[in-house]
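With one protein chain held back, the other chains of the complex are shown just where they sit.
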Amino acid sequence: MDDDELIAAVAGGDDGALRELFSRHAPWLAARLRAVLPAAEVEDALQETFLAVWQGAGGYQWARPGDAAGGWLWGIARRQAALLLRRRGPAAVVLPAVLTPGGQQAGDPAEAALARADLDQAVAALGPAGGPEREVWRLLYLEDRPVAEVAQLLGVPAGTVKSRAHRARRLLRGALRGGPAAGGGKR
Amino acid sequence: MSGTDAGPPDVDLGRVWLGVAAQVWRREPGWAERAAGRLLRSPGLARALVTTPSLLLGWLIATPVVLVAGVLATLGTGTPYVPLLAPAVAAAGIAYAYGPGIDPAWELSRSMAVSDRMVLLVRAVAVFGLNAALGLAASAASGAAAALTFGWLVPMTAVCCLALAAATLARSANIGVAAGMSGWVITVLAGQAAAGRLTAVITDSSLILPYLAFAACCGAVAAYATRIPRGTS
Partner (left out) sequence: MNVELTDLTRRFGRTTAVSGVTLEVGPGVFGLLGPNGAGKTSLLRMMATVIPPTSGRLRLLGRDPGSYAPRREVRRRLGYLPQSLGYYPGFTVAEFVEYFALLKDMPPGRVPAAVAAAIERVGLGDRPRAKLRTLSGGMLRRAGIAQAIVNEPELLLLDEPTAGLDPEQRVAFRGLLRDFGQRATVIVSTHLVEDVGAACTQVALMEQGRIVFHGTPAELTARGEGSGAAGDAPLERGYSAVLAAARSVTAARA
């Protein structure tokens, strides 16, 4: 059964499907959460996540493209982690809060920590540092250079720069939507 | 858990799943079970009570049906069927509250902290009480005289004790039912032969003490039978 069928079964009260969903997805969800939470709280968050899945599977919308199930699961896990972090107070946030461009602290450290974890995962999806998509992304978006300059720096035609940028955007979009294929298991 | 990637090494996914499973698989007791648990001060005893075969839904429906049939028959013919039927129905219910005849896990039940005799006692009392209440309601509804309305409670006690004694001695619920039913039929017919009325055995107040004495003897037999366990393997 694929993920969509499993979630449909869970919505229908099939606890065996929940068990299968757990064995498929808990490992990568745990790894993602571990980047933001200590081990004991990863366990709590995961437990709450799958209990929420058990109760809320009916709310899952099937007609989404790509790895919708993974994204849906990560969304629930994220909310549970944020709840946990807020309950335990700012000291529990493991990673430093992400600074906004203006230099102020982001409003909610919990959300910020999770956003940072998401972003790290997404960037990792672009491939190793120094790779073509990663370089283009760095030069074109982070350093904000024009296409012509990037083409000259990398020693490739402008068209190649544009197509690599296109591919990078696609990869980032997929990764930010979530799911194990989007770099969850890759380190 | 079946093996897949284990996730981060310091996260115990097996423990997480057990926490999820505990909530997903749990059974919530109904209101009757919760009330019984508080009354009896034992959740285990309450659970045993609500799983009594003769308190299950089928039985709870059949008993009033039988009694209502008796009411209707009485209203139709004038013969008071309810007092004649109620003891037999109760005896069957008591017999089916009992163990080895219908309890396949009897040996395990004998090793439980909530003892099997306690379970039997609570079940028998519950079945008896329920039958008495239903019988009284049916009796009143059929417009029988007061002597008939209440008079059958004592014979019913005697017949139930007979059924229980037979069931525990023979370790079979069916034998308990057979003994209870046949004992009651014989008694009623003997009463008719002696005094000319079917209801003689119910309304004759000189029979009360003999009934109760008989019930006490049967109770003692049942207590003795449940003390001696089944024999060789």
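The first chain written gets the first letter, and so on, giving A and B; residue counts start at 1 in each chain.
In this section, contacts are C-beta pairs under 8 Å (C-beta built on N, C-alpha and C of every residue); 3 or more make two chains touch, one makes a residue touch a chain.
Nothing here was measured: the structure is a model prediction, and the numbers come from that model.
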{"item": "For the chain not depicted, the shown chains it touches", "value": "A, B"}
{"item": "Contact partner of the left-out chain, one of B:Trp17, B:Tyr81, B:Tyr96 or B:Phe128", "value": "B:Trp17"}
{"item": "Sole residue of B:Ala105, B:Val125, B:Ala195 or B:Ala213 that reaches the chain not shown, by the stated touch rule", "value": "B:Ala105"}
{"item": "Positions on chain A where the hidden chain makes contact", "value": "15-16, 19"}
{"item": "Residues in chain B touching the chain absent from view", "value": "1, 14, 17-19, 21-23, 25-27, 37, 42-44, 47-48, 51, 103-115, 229, 231-233"}
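Note that in this section only the chains that are shown with their structure count from here on.
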{"item": "Of all residues in chain B, those that touch chain A in their complex", "value": "1-2, 4-8, 10-13, 15-17, 19-21, 23-25"}
{"item": "Touch list for chain A against partner chain B, complex", "value": "15, 18-19, 22-24, 26-31, 34, 39, 42-43, 46-47, 50-51, 54, 185"}
